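Rest of the complex left out; these chains stay put.
Lettered A and B in written order, each chain numbered from 1.
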Amino acid sequence: MSSTKPQKGWRNKVHEIIYEADTPMGKWFDILLFVLIIISVLLVMLESVKWIDATYHRALFIMEWLVTILFTIEYIARIVTIRKPLKYVFSFYGIVDFLSTIPLYLSYIFAGSQALLALRAFRLLRIFRILKLVRFLGEASLLKNALKASREKITVFLFAVLIVAVILGTVMFLVEGEEAGFTSIPTSIYWTIVTLTTVGYGDIAPITPPGQLIATLIMLLGYGIIAVPTGIVTVEMGKRKGATAAPDSEKYVHVNTQACTTCSKEGHRGDAKYCYNCGSQL
Amino acid sequence: MSSTKPQKGWRNKVHEIIYEADTPMGKWFDILLFVLIIISVLLVMLESVKWIDATYHRALFIMEWLVTILFTIEYIARIVTIRKPLKYVFSFYGIVDFLSTIPLYLSYIFAGSQALLALRAFRLLRIFRILKLVRFLGEASLLKNALKASREKITVFLFAVLIVAVILGTVMFLVEGEEAGFTSIPTSIYWTIVTLTTVGYGDIAPITPPGQLIATLIMLLGYGIIAVPTGIVTVEMGKRKGATAAPDSEKYVHVNTQACTTCSKEGHRGDAKYCYNCGSQL
């Protein structure tokens, strides 16, 4: 694309690098960003471990500033090169990018605001977008589509599970006393879900015979109904078998990673000249 | 329906609002009831949390009375507007409605009867009926049918699991001593089901090598046979793929939410004039 439109200004070029991944520079930028996000998340992790923070505080602090400055540059570049900056600023990724960048600056104004650094973990979600580069895209979109198609059925299922958990949790609260840890109905419901989903921490466990009997029924119920989401997803995936087998068929068209400089929409055809969403030239 | 039969009395009109959901008023009533049930259950939950009950006792008490009065009005209206009140009173929902309404009155006669309030959680089941309104109905009925068709197979499966649990629980009781928590055969069976269903609280856990060996086998068994209910439900759902794809085919007919004023049967055709169950005019 860059070769066919030599009249583009530096903003367009930077936009292409930051928002897209079809040019070599764009790919390198994405890989760099990928590494930077991983490092930034690792930094937050390491700082949360007491002895590491105590021993390497200075090094971590410097690294933290380095990451913050790079993120700041990226954030400014993203705002400057897009035609409708507000759309980016108030988009999900825009807010996440802002919240990942700001905490260190804030820590000089408000004490304790460094806790916000943990929000940086949400930047990991951007990795899913970067992954558009790699060959896993097809697999991921297959999974996504199967889950999307199963969404309503799974919602109904989880809703039913929740109601059952409320009823059984209330029953357990009446049956078991406080001694066993069933101190309130919300706590009992928490325990019921811990049991239904077969997680079973054991921090709360029934101790009276009737309580253990009901617990047994809840377990068998949970053991039996796990079949439901599994059945839903399996059937949905089974339907998609054909689609995987023939991804190059007529119904599918190659899509590049280009993003519209005006409205940020993605998923344009490889040969698209205008944005399918806002009609502005790509 | 209300427009074609102007001769209907106020009872029929109220019946239409309370028992059905095809008129705007009926829909609003269902939404209101939905909200009221959620509030009433939340109230019971909050009261069960000690510090909340201590701090906001008065507010909760007033709310409780408000909910009780509204439930009382609804209960009386349901009895008055139906032609065969006893059929409703002794139906499952009739009993649940009664038990959700009565505890606060009873608490002036018998101390401690407020514990019955928790029975109100069962009213949540009515939500499933209210949900007939929303688009999830198709999904829910698909799940319900698949589970219904799998019911016998899953019953056989759970029955077999129970027998295996009794046998293995007895064996574990003989192998492990009381030290590890296997104090009686029922407790051992409880532990076996906790293990078979992969819940694993850890309140009871084998400590002798032979006990741990048998525990290992039980776990692998449970890990392997979870495949059975999953397989059953998946196959049943797979069969229903066609049915979902063509819900408007000849085998299906549109059903409204109207309930017979005489026998309370539901599921009448959209164009039905007489109840398919008792033949009385709708």
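The definition used in the following text is that contacts are C-beta pairs under 8 Å (C-beta built on N, C-alpha and C of every residue); 3 or more make two chains touch, one makes a residue touch a chain.
Keep in mind it's a predicted model, so treat the numbers as computed, not measured.
Colleague: List the number of copies present in the full complex, noting that all chains share one sequence and 2 are shown.
Modeller: All together, the file's complex is an assembly of 4 copies.
Everything below uses one rule, namely that only the chains that are shown with their structure count from here on.
Colleague: Calculate how many whole Å lie between the centre of subunit A and the centre of subunit B, each centre taken as the average of the chain's C-alpha atoms.
Modeller: So the centroids are 33 Å from each other.
Colleague: Contact residues on subunit A for subunit B in the complex?
Modeller: Of all residues in subunit A, those touching subunit B are 152-153, 155-157, 160, 163, 166-167, 170-171, 173-174, 183-186, 189, 195, 198-202, 205, 209, 212-213, 215-216, 219-220, 222-228, 230-232, 234-235, 238-239.
Colleague: Which residues of subunit B touch subunit A once you look at their complex with the stated criterion?
Modeller: Going by the criterion above, the answer is residues 41, 44-45, 48-50, 115, 118, 121-122, 124-125, 127-128, 135-136, 139-140, 142-143, 146-147, 150, 154, 157-158, 161-162, 186-187, 189-190, 193-194, 196-203, 222, 226, 229-234, 236-238, 241.
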